[in-house]
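The structure appears below as structure tokens.
Heads up, one of the protein chains got dropped from this complex, but the rest are sitting where they should.
Our next item is subunit A:
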Amino acid sequence: MSNPDELLRIEGIRKSFPGVVALDGVDFDLRRGEVHVLLGENGAGKSTLIKMLSGAYTPDAGRILAGGEEVRIHGAQDSERLGIATIYQEFNLVPDLTVAENIFLGRQPRRFGMIDRKRMEADAEVLLKRVGVNVSPRARVRELGIARLQMVEIAKALSLDARVLIMDEPTAVLTSEEVEKLFVIVRQLRADGVGIVFITHHLEEIAALGDRVTVIRDGKSVGQVPAATPQDELVRLMVGRSIEQQYPRERTETGAALLSVQGLTRDGVFHDVSFEVHAGEVVGIAGLVGAGRTEVVRAVFGADPYDKGAVKVSGTALRRHDVGAALAAGLGLVPEDRKGQGLVLDASVEENLGLVTLRQATRAGIVDLRGQHAAAERIAGQLGVRMAGLGQHVRTLSGGNQQKVVIGKWLLADTRVLILDEPTRGIDVGAKVEIYQLINELTAAGAAVLMISSDLPEVLGMSDRVLVMAQGRIAGELAADEATQDSVMALAVSTPGTPASPTTSLTPTTTDKEAGRGH
């Protein structure tokens, strides 16, 4: 076991929590200068595994070796000493400190007991240049978009001289252009000899970036394969069965326009947005993060106000900024931030499913709990929500099952126009397909679906029509057969008003169009 290139080896790791065995015999190893992809469905145990490496958890059994020697990682200090840096999905940044302060948090260079701001900012500048991001070290983190936050996290990891960099689904929140930029940086780090553990749900990224893949299923490592392994084979390893089709869209006859949006404008955010969604149709909205997609659908749903324009459902105009009116008209919204806006995390599956229909189920102030229970039971069964029971808190469900609950509450309300904002973000392949099937069932039943997604293959695979937004305007509309990755991206980076030819190919990484808005 004295391979000089080996940075890290994990043998037979076990970890159980009260009531569940999270990891049950996982083997894994990482070499200098490689990208080792960890692949597995949500709940397979990937997050638990990386938390062992970052010191958040300690294993119940098994060994961790660093550079050939057995080590114990009991906390963040231990992992830092071993040169292991972790970038989680939820960033560990302090919003009101500057970029430089965040990079050197707790390790600020000091002079006479005072923080040496000049040196700190100069050092930060070097690191930021190395990750290729154009941001001032003096900028406040709050003002940065999500892609830049990630770059700051990477710069922070570099400042620690990390030899092992763990990235937990770094691409989940990025647009494809940003993903390309990230890959350039990761490849650069690999060339510098850093070992990278990369977690992703996007199979196409594996071939593009990875060297080796370890697949984890139900807490066990089920195989180690080269990154060039065909996607079908990877899916089969991951879910334990083969999935016929990744995007099983079944087109249906389109009917009358259910939702029509005319000239919707909120000054400075989105302008003159008009579109229609017909019965039986899936309309995708593509665009870069910050293009105003979420803002538009929230305004359509009445969650936020708008300044000009009109929203009509089946020809009837909706009152501005009135969720109740949208609801009554049959509109539903599955928000982008599932945990923050879609679910009451510490309430049960049953309560979450009954949230939208709570008012309908109320007679004289009293809720028909039995009816609510029956309805929840029916829809949970129909959606195949994997849970211990209707009383389980949704916090403890996996991402895919959580999303099914959010969609389920709208299905119970007989929603006729369902707006999905990033419906499959952070969801594994198996659950994704189930959600796509749901979309098919909805449209087959005559409902309309409006879907925002930053996952281009998903938009292309599932939409009947694609609207592309750029800088708060609709930059163009593409029919399913003319929409390709290139044509969508061309529109997404165009400046609306000056019509861009859909066939123009573009070179990624040259423009930074992410409009600098965080959340």
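Worth pointing out:
The definition used in the following text is that a residue touches a chain if its C-beta (ideal position, glycine included) is under 8 Å from a C-beta of that chain, and two chains touch if they have at least 3 such contacts; residues count from 1.
Following the convention adopted for this analysis, contacts and distances are computed from a predicted model.
According to UniProt, the chain absent from the figure is "Substrate-binding domain-containing protein", selected among "Bifunctional protein PyrR", "Substrate-binding domain-containing protein", "Repeat protein (TIGR03806 family)" or "Lactose ABC transporter permease".
Contact with the omitted chain, checked across A:97, A:115 or A:323, is made by A:323. The chain that is not drawn here is touched, among residues A:206, A:279, A:333 or A:433, by A:333. Of the candidate positions A:101, A:123 or A:351, contact with the hidden chain is made by A:351.
The set of subunit A residues touching the chain not shown comprises 16-20, 22, 42-48, 301, 303, 323-324, 327, 333, 335, 340-347, 351, 354-356, 358-359, 362, 365-367, 369, 386-389, 392-393, 396-399, 401, 409.
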